[in-house]
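With one protein chain held back, the other chains of the complex are shown just where they sit.
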Amino acid sequence: MTVTEHERAFITSTLSESRINLEIESDGMTLNLGPQHPATHGTLRIIVKLDGEQIVACEPTMGYMHRGYEKLCEFRTFPQVTTLVNRIDWLSHFANEVPFILAAEQLMGVEAPPRAQYIRTVFFEMARLGNITLFLGEMGLQLGAMTALFYAFRDREHVLNLLEAVTGGRFHPNFDRIGGLKDDLPKGWIDETKAVMKKIRGFCDQMETLVMGNEIFQTRTRGIGVIPKDVALGYGLSGANARASGVDLDLRRDNPDIAMAWKHADFKVWTHPDGDSFARYWVRLQEVRESTHIIEQLLDGIPAGPIMAKVPRIIKVPAGEAYVQTENPLGWMGYYVVSKGDLGPFRVKIRTASFNNVSVLPWVAKGLYVPDIVTVLASLYFILGDIDR
Amino acid sequence: MTALFALELSYWQETVLKVVGVLAAVLIPAGAFVQLFLFKMVSHLQSRLGPMEAGPHGSLQAIAEVGKFIQKEDIIPERADRFVFKLAPYVVVMTVLLVYLVIPFGPDMYFANLDAGVFYALAVSSVSVIGVLIAGWASANKYSLMGAIRAAGQLIAYELPLVLAVVGVVIQAGTMNLQGIVAIQAQGEIFGWGAIGNPFILTQFVGLFIFMVAIQAELTQTPFDMPIAESELITGYMTEYSGLRFLLFFIAEFAAVGAFGALAATLWLGGWYLPGLDFDANYMNVVGPIILFAKIMLVAFVVFWVRFTYPRLREDQLQAFAWKFLIPLSLINIVATGVLKVVF
Partner (left out) sequence: MSAIPGLVKGLGVTLKTMLKPAVTVQYPHVKEAPAPRARGVIALKEENCTVCMLCGRSCPDWCIYIEGHKTKAPPRRAGGKPRTVQLVDRFDIDYALCMYCGICVEVCPFDALFWSPEFEYSEPKIADLLHDKDKLGEWFETVPDYVPYEAGSEAKVKKVPR
């Protein structure tokens, strides 16, 4: 691939500017929240230019965790890609598989049977539970209340055990298949799940009292890192980050044609007008509660039937392109799958939520104090694997 | 104190005994706090078990930690000011040891009975700020220095509510002698009812609240631990310290919990005296320290309970809280105490 003169000049100027940011400390100090840092969730490097205590400029440098997913997908078959794709956003494991499988099913013209759709949606919501309960505890940790994190891990364990009982894997279920699911639910699982949903709701109440209701937490998060609605839409924020800025966007409700069972459940989309860090925490807390209700409703109404549609044993997806996006726990995740009729995809483009969520950081960080950037990072909630793939 | 054992000791023998006694008085609570509160209590607060392998139920973990710190390599940064770098931990530990000198453990169990005991204790505990500052300066690390300056700012800001809260007690007691304050609480009466004496917690509860908040900040515990838990400062002024030097800072921190807890117990909770016991008896010289230790544990429990529950305040919010809320509140407390003292 040749680079034009214009592109070369742009790349050189950006590189040289970033070097200047590091070496010359003209007015103010340049701080490197380096790749290894307790505040960033993984290997994110944030170069921050300070004027006293306030931030003048901020630049996140991503790519320390780039694993070459899109290239890897070019050389693997569809089941193998499903396995790999679990690991993009490792906390919401199953939710990564779903849009990819749905895109492949669109190309094949297959739809999963209703029972499979219901169970897929239940697992999707359980991925949301596993992910966001961790966030509720982890934001407390970033702000100093380390106890909250332990409660999160303790109660999240139940969700992981449920997942292990069905799929065999706690973190990477690898359960979705083109045409349905790998296996059906074991006996007694539905009752166990309902009991766990009650525990998760109890955990949400605990977090509400321990973290959200704490006046110190509120002083640290109210009014910090306000993202107005137009800026949120402009940067492509999605998920709870956008909803906390007042954007009423939820693909579960707004995208009913997708082959999942959200249309069979009655749920509320929570928004908050403030757009500050507290709003982002509040919205996610309500979403966890709402997810437990969705799971209970779906499990009550689960239809009997087969778990897999009639698909050939060796799957060759016909040629074509399909793009499917879903409301993942971190935001919108989309897969653009191009197939040439082989055993595996020709090209997969992965649109992840955290990439956009982090890109708003330079805008938000202006004028903040240094301790506040930790709050904002924690409340934006990204996973490095999701940013870098 | 020597009258206790009916011994005739010369001055230097008595001094040696007092030095050993102070070291024991400092290290035992420090070790107990680390083991019980830092390892076990926080673990159960967080729904886990904590260390269980070293000794039965992990009871020897603190000793294992001491052994670990002692055998570490002694690293001093190349550009650090060697003498000051080595001096800083000892300054901080020394101030804590000096506070324990005036705390009465029993009717005759004290290391020094100063008439201005309260004044001395508060003055000497402020010297630890110097230790923090020189630790940060001598580390030759930009971020340690920033952390040390922030810590110094916080510690100085919270000295004022600390002192003003104690002033209320001194007004009510009428003396600065700690042994005298214990006596007044033991022998006082509440409107003529002398069964439980007159512990100052009943009337000076505002002062106790302010004192507890102020010691939380003096000990740089959450919610006031921005100097140590700052995301870019690692452990602030202690970053460059390793091994035994770090252990000294650590011991100083936990012994300071004990020192301030002892002050709180003596000034508000009645000290080494428990109502119903004979004030002047000789056996109180053995029972008194145990009672005081129990009260110190109670105060320390509250300190650590708050520490592991709350998130931390930002530096400017912390300062605003001290200057705009705690100091006016403590001044109102002093005025009210003075008025009520004259009236009653």
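Should a chain be cited, it is by its letter among A and B, assigned in written order, with residues numbered from 1 in that chain.
Criterion: a contact is a pair of C-beta atoms (placed from the backbone, for glycine too) under 8 Å apart; a residue touches a chain by one contact, two chains touch by 3 or more.
Keep in mind that what you see is a predicted model, and the values were worked out from it rather than measured.
A.B. asks: Touching the left-out chain: which of A:P306, A:G320 or A:P362?
C.D. replies: Spelled out, the listed residue whose C-beta touches the missing chain is A:P306.
A.B. asks: For the chain left off this view, which of B:F209, B:W305 or B:W323 is in contact with it?
C.D. replies: Counting the whole complex, the residue in contact with the absent chain is B:W305.
A.B. asks: Among A:I190, A:V231, A:L249 or A:V311, choose the residue that contacts the chain missing from this document, as touch is defined above.
C.D. replies: That would be A:I190, which touches the missing chain.
A.B. asks: Among the options A:G52, A:G68, A:G213 or A:P256, which residue touches the chain absent from this view?
C.D. replies: A:G213
A.B. asks: Please output the residues of chain B touching the missing chain, sorted low to high.
C.D. replies: 41, 43-49, 52, 305-306, 308-310
A.B. asks: Using the document's contact rule, name the residues of chain A that touch the chain not shown here.
C.D. replies: Given the touch definition above, chain A has residues 76-77, 79-80, 83-84, 115, 147, 151, 154, 157, 161, 164-169, 172, 174, 182-190, 206, 209-216, 218, 302-307 touching the missing chain.
Keep this in mind: only the chains that are shown with their structure count from here on.
A.B. asks: Distance from the CA centroid of chain A to that of chain B, rounded to the nearest Å?
C.D. replies: Measuring from centre to centre gives 46 Å for this pair.
A.B. asks: Residue numbers of chain A touching chain B in their complex, please.
C.D. replies: Per the stated touch rule, the residues are 31, 33, 37-39, 140, 143-147, 150-151, 154, 210-211, 214, 216-217, 219-220, 369-372, 374.
A.B. asks: Can you list the residues on chain B that touch chain A in the complex?
C.D. replies: Residues 45-48, 222-223, 225-226, 229-232, 308-317 of chain B touch chain A in their complex.
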